[in-house]
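Removed from the display is one protein chain of the complex; every other protein chain stays in position.
Lettered A and B in written order, each chain numbered from 1.
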Amino acid sequence: MATILKTDKVCKYFDGVKAVDKVSIEVEEGIILGIIGPNGAGKTTLFNVLTGMLAETDGKVIYKNKDITKLSPQDITNIGISRTFQNIKLFDHLSAHENVKIGFHTKTKTGFIDAIFKTKTYKNDEQKVNEKGIKLLKRVGLAEKQEILGQNLSYGDKRRLEIARALAVEPDLLLVDEPTAGMNAKETRTIVELLDKLNDEGITVIIIEHDMGVIMNLCDEIVVLNDGNVISRGDPNYVQNDPAVREAYLGKGAS
Amino acid sequence: MFSNSKISNIIGKLKGIILENKLKIYLIILISAVIFPIITDNQYYIYIGVLTLMYMILASSLNIIVGYTYQYLIGFAGFFAIGAYTTAIITTSYEVNFIFVFLISGIIASIFALLLGIPTSRLGGIFFAFATLGFGEIIRLIIINWDTLTRGTFGIPGIPRPKLFNFIINTNTNFYYFALLILLVQLFISYRVINSRVGRAWLSLKENSEAAKAMGIKIAKYRVLNLMYGTFWAGMGGAFFAYFTQYVSPDTFVLDEGFRIFAMVLVGGMGTLIGPIAGSGLLTILPELVREFARYQLIIYGIAILLIIHYRPQGLFGAKELAQAKVEEKK
Partner (left out) sequence: MFWIRQIINGITQGSIYALMAIGYSLIFGKLLLVTFAFGEMVVFGVFVSYYLYAIAGLNLFLAVIIALPISWGLGMLVDKICYEKFRDEPRFLMLITTIGFGIFLKSFTQLIFGTGYRSYPNFIEGKIIVGGIRITYIQIFIILTTLLLLYGLNLFFKKTKLGVGIIALSNDLDAAKLVGINVNKSIKFGHSLGVVLGVFGGMMMVSYYNAIGASMGPILGLKAFTVVVFGGITSLPGAIIGGFTLGILENLSVATFGSGYKDIVAFVILILILVLRPSGLLGKKIDLF
């Protein structure tokens, strides 16, 4: 199996806080990788560095054998990495459908001239974002809510919409940050099923999650972060029984 | 006296009626605008009509920038000036078809927008506002000081009338229809751009720039494009002004002119195409109805902005975002 993403001693320090410290991981193509760890372990910060939203303090990120460490978030999206946010970032005053349409930005080409003269490019693009947009909304179970403004959706629906929008980018690697936070058991199950299905269709997934049930069910491999360091990694069974992991969690008093 | 709830009740009902009959209402407004110069032969009214249409063009330009990307362009008068002076300088030296003159005026304004936009593309809010205030003043200072090109404070008189084949656009009525045509073309084009990938990108950076980045949208690029597109129409508005008044001078393009247009956008409601039209209509025609207002015009504009932000932040006809932004923050 080929490696899709590799980090080499990635560090991110904030004024002395080592949020991410020399993290080296390898992600095989086609798997679902779980990242767990107590609050403040540096999981979200790692996502931010991977997606170029934060500049790394040190280290390297390799995607499909290409060094993407210095790329802008936009370029990283362009080459097929897409993400959702732990603290949901929707376009609040636009409808669910509009939200997803914007997700197709990199997959469409319409410029001023196309828009003004309704050229073929414009027509193709609009057809694409409309049809595929609806399809994506259907996939995440928001078909009936396409006209509702982002801010008026329920918490769970917001998370679903974020996933739909992230899929519009047509990614090969999808990073989801606590996608089931605040959801009930039933809602959580739909998200798990969705991610599983996406993975079957060939999308590599990295998921940050606190719900151990989700992690154990879904992941092929797990990385455990604590205080910015990788303290354990392996298949779910191994990680679950690793004393270092127990200590980190119990020591911090988290889940 | 009405009670507060009664008023909002009435407004609510009115809104319902307006929303249901949106197209009909637009059509009625358009038809009234078209027949206006026919039913009146009072030259002064028609003259005010021309000015109103010109401000509608300008307010619609500024609205694209302020209302769709929240770039608070304070030095707007600078771009209006660039358009007007480009037209004045070209037409007083060469004989060029006015359609080209218009396009060149718009394009030159856009080029200046590019020069301003690149260094300011990362700036938001008040930083952008002050940077563009400085820019607007510099344009005025350059106009005053570069007198070999602009005749300095004397201004440039004698701008010829636009001519199409043998037809000369000359009377107030001619200019009235000419302005109406420009406005309609502008609105048509803006409508199409806004409802496309480009317009959605603009909205995304106003809504949530982090999320926009994650969608692969190049923020700086779309901000600068937005600035260039909006100022293109400001340049066109400037060209119209120069042709209409046949004289340009630096006195016209003071900051106040920008503030005036800013007030029109805010009062009418930014972020919709119709808001600034209503705002400029209201703020140009009302002061004419009550002539004593003329002296107090900007005072009233300032108060109008304050009242709007306090009581109806989305403007009289504006998009709901502002009102919602407030509600959300309060939650």
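The criterion applied here is as follows: a residue touches a chain if its C-beta (ideal position, glycine included) is under 8 Å from a C-beta of that chain, and two chains touch if they have at least 3 such contacts.
Since this is a predicted model, take the numbers as computed values, not measurements.
Of the chains displayed, those contacted by the omitted chain across the entire assembly are B.
Summary of contacts with the chain left out: across B:Tyr55, B:Phe102 or B:Phe262, the touching residue is B:Phe262. One of B:Ile138, B:Leu164 or B:Leu181 touches the chain omitted from the figure, and that residue is B:Ile138.
The set of chain B residues touching the chain not shown comprises 70, 72, 74, 119-120, 122-127, 129-131, 133-135, 137-138, 141, 144-145, 209, 254-256, 259, 262-263, 266, 295-299, 301-306, 309-310, 313, 322, 325-326, 329-330.
Methods note: only the chains that are shown with their structure count from here on.
Taking each chain's centre as the average of its CA atoms, chain A and chain B sit 41 Å apart. Partner chain A is touched in their complex by these residues of chain B: 189, 192-193, 195-201, 203-204, 207-208, 210-218, 225, 229, 319-321, 324, 328. Chain contact summary for the complex, chain A toward chain B: residues 51, 53, 72-75, 77-78, 82-83, 85, 89-94, 98, 101-106, 108-112, 114-116, 118, 122, 125-126, 129, 151, 165-166, 168-169.
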